[in-house]
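Rather than the whole complex, this shows some of its chains in their spots.
A and B are the chain letters, set down in written order, and residue numbers restart from 1 in every chain.
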Amino acid sequence: MIIVLKPYATAEQISHVIQRVESLGLKAHVSRGTYRTIIGVIGDEAKLQAAPLRAIPGVADVIPVLPPYKLASIEAQREPTVVDVCGVKIGDGHLAMIAGPCAVEGADRMDSIAAAVRAAGANILRGGAFKPRTSPYAYQGMGEEGLKILRDTGDKHGMPVVTEVMDPRRVELVEQYADMIQIGARNMQNFVLLTEVGQTRKPVLLKRGMSATIEDLLMSAEYILSQGNPNVVLCERGVKSFDKATRNLFDVAAVPCIRALSHLPIIVDPSHATGRPDLIPACALAGVAAGADGVHIEVHDCPEKALSDGPQALLPRQYAELAEKIRAIANLLGKEISERSVAAALA
Amino acid sequence: MIIVLKPYATAEQISHVIQRVESLGLKAHVSRGTYRTIIGVIGDEAKLQAAPLRAIPGVADVIPVLPPYKLASIEAQREPTVVDVCGVKIGDGHLAMIAGPCAVEGADRMDSIAAAVRAAGANILRGGAFKPRTSPYAYQGMGEEGLKILRDTGDKHGMPVVTEVMDPRRVELVEQYADMIQIGARNMQNFVLLTEVGQTRKPVLLKRGMSATIEDLLMSAEYILSQGNPNVVLCERGVKSFDKATRNLFDVAAVPCIRALSHLPIIVDPSHATGRPDLIPACALAGVAAGADGVHIEVHDCPEKALSDGPQALLPRQYAELAEKIRAIANLLGKEISERSVAAALA
C-alpha cells in the first residue's frame, strides 16, 4: 500500500497517518519528495483494506500494490486450474465447446439441437430453465420442468449440462440437475448468490458483468473460491460501450489479460458479446486465437420461433461450420477438445 | 413496431414477415420505399415482443414505437406519483432529505449521526445492515442487530428509516424493521429480488445500476410495479465512465429525462455518484436545481473510522451547510421538505 499525501499536507497530518498505519501493526516508510510526501506501508496490506485511510485529512490517494483478490490470483497458484465438468476438461490446453439454445423450450427441440451440436463437436450442452429477462412480461423459462429436460437430453447425448441459477433458494434444486452452474452477467455481483454457489462443489460458469472491470470479475470469483469451491470458469461476454453497432463490446483482450492475473480458465461467449449471428463466427475465432479456454455459443434450429434471444442464435449448420474452423485454430495452437469419456457418461 | 427490411430482401421474405405479423392478429402496413421496404405494425405491439422478428431472414431492424415499460410510463399515469414514507412525502414538489451512515456500526454512533442530520433538516434516516461488498473479506454489516439499532434510532428521532436488502430470503425480515426498502445498484437487475419486494407494499428506493440505461431502470421499476407495489422511488447514483476523476459519472440529466418518461419520483445520490466528499455539495445542488425529488447523502461523524465507504461521507457540519443551500434552491423552485408528523411518529 502506498499512501500519497496532498501537496500541502501538514506535519501533524503526516504523523497522524503514520500513527494509524503503525496502530495496525504495520511499518510506515516515509519518502519526502520535492513536492510531496509518500508513505510506503510494509507488512500485511490486507489489514489496511478495512481502514479508510483516504478519509484522513491530508491524504490525496491510497494505492494498493497487491490485487484485492488472493485465491484467484496467479500469485496464489502458478499452474493453470483445470476444471473437470463430468469428464470434460476446461483450461490448460483443453477447450470447452459449450452450445445449446438460450432457453429450454421443450424436449423435442432440445433433443434435436443437442444432437446437432454434439455432431458438430460441442462437448457441453447449455439451456436456460430460469431466464433473467429485463421485462417482467417476457418469457421467464420452464423452471424445474426445463431442468429435467436438459438433464435427460444431456444424458441421452453423453454431454454434461450447464444452466443458470438466479435465486439463492434454488441453488440446491439446480445442483441436482446440472453438471455446471451458470451465474449470469446481471448476477455477477449478486454476492448472496455467489456465496451460495461457493458452498457447493459444482463447477461454476461465472459470466462477466456488462460493466464489470476485470478486477471486479476476479473479486466475484474470489467470493466463490473463498467459500471453498475451486471450480470456477470465467466467461467474457461483452461489456457496455457507446457504440450501438453491436449489442455489447466483445473485450477479447480480457482473455490474455486474465491469463496474466489468474490461474482460472477463461472462455468467451460471442453470442451475447455481439448479439448478431453474422458476427459470432469471427468473434469466436478471435477468442480462440487469443487463447480462450472455450467458446460458449447459442444454437437454435428455428431462431425466429425461439422464446428467448432467437435473433442471436446460430443455426446448427452455421455452428458446425464454425466448429470446424475453431478446431483448426485450436490445433494450430496445440489445444485439444476433450469429450466426456464413456465411463464418465455411464457413471 | 416498425420492421425495416434489408435492401435486397426478396418478395418471399417480405411476405413471410407479413404472414408472421398477421398470424398474431396484427395488421401489417407496407411502405415500399425507393431503397427499402418498411412494415408498420398496427395493433397491440406487446404481442410482438415475444416474437423474435429480427431473426427472420431479410429483416434488418425492428424498431418499437412504444416503451417496453407500461405501468411506469407517463402514458399510464399523467400525474406525478407521491410516495409516502410514514408521513414523509416524496415527489410532486416534496423533497426527500435522506441521510445517515453507509453502515449501521453501533447504537451510539447511529444516535449521534441521526441527531446531527435530523437537526440539519434530514427527514429520512439511512443505514446499512447488510452490505454488498466487492470483496468477500470486507465488512459485511451487522445483520439483524443493525436493523434493530436503525429502527430504534429512527423512532427516537422521529425519522422513518431506509435500509438495503440483498437476499430475497430476508425481505420479510427487513420489512419488519424498515419504512422503506433499498435495492442497491448491483441488484437493480436482480429480478428475483425485485419480484420479492414487489410483493410487499413498502416504499422501495430503487438505485440505478452502474451501467443501466434509463430504460433499464424503468424496466426494473416495472418489475416491482407489476407485482402490485406502486411505491417506487428511483435514484440516480452515477454510471460507469472512462474518466476515473470521479468514482462514477453523475448523470444529472437523468432527472429531467426520467421526468419526461415516468410519473415516479426520482432522487439523486451524489455520495455514490462522485465518491468524493469535496464534490458532493456541488452535485447535490445540481440535482435539486435539475428538479430531483430528493437527495440521498452519506454522513458520518468520523469517516476515517467508518467500517464502510468512510472516504465518501460528509461530516455532520458539512451536511448542515449543504442542507441549508439545498433548502434555498428548493424554495426558489417552489419545493417543500415534508417531515414526519407527530401523529405519524407516534403511530
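The rule is simple: contacts are C-beta pairs under 8 Å (C-beta built on N, C-alpha and C of every residue); 3 or more make two chains touch, one makes a residue touch a chain.
It should be emphasised that the depicted structure is a prediction, and the values quoted were computed from it without experimental measurement.
Of 4 total copies in the complete assembly of this structure file, 2 are presented in place.
As a convention for this text, only the chains that are shown with their structure count from here on.
The angle of the rotation carrying chain A onto chain B, fitted on C-alpha atoms and rounded to the nearest 5, is 180°.
One finds 27 Å separating the Cα centroids of chain A and chain B. Residues of chain A that touch chain B in their complex: 20, 46, 49-56, 68-69, 132-139, 166-169, 186-187, 189-192, 195, 209-211, 216, 219-220, 222-223, 226-227, 240, 303-307, 309-311, 313.
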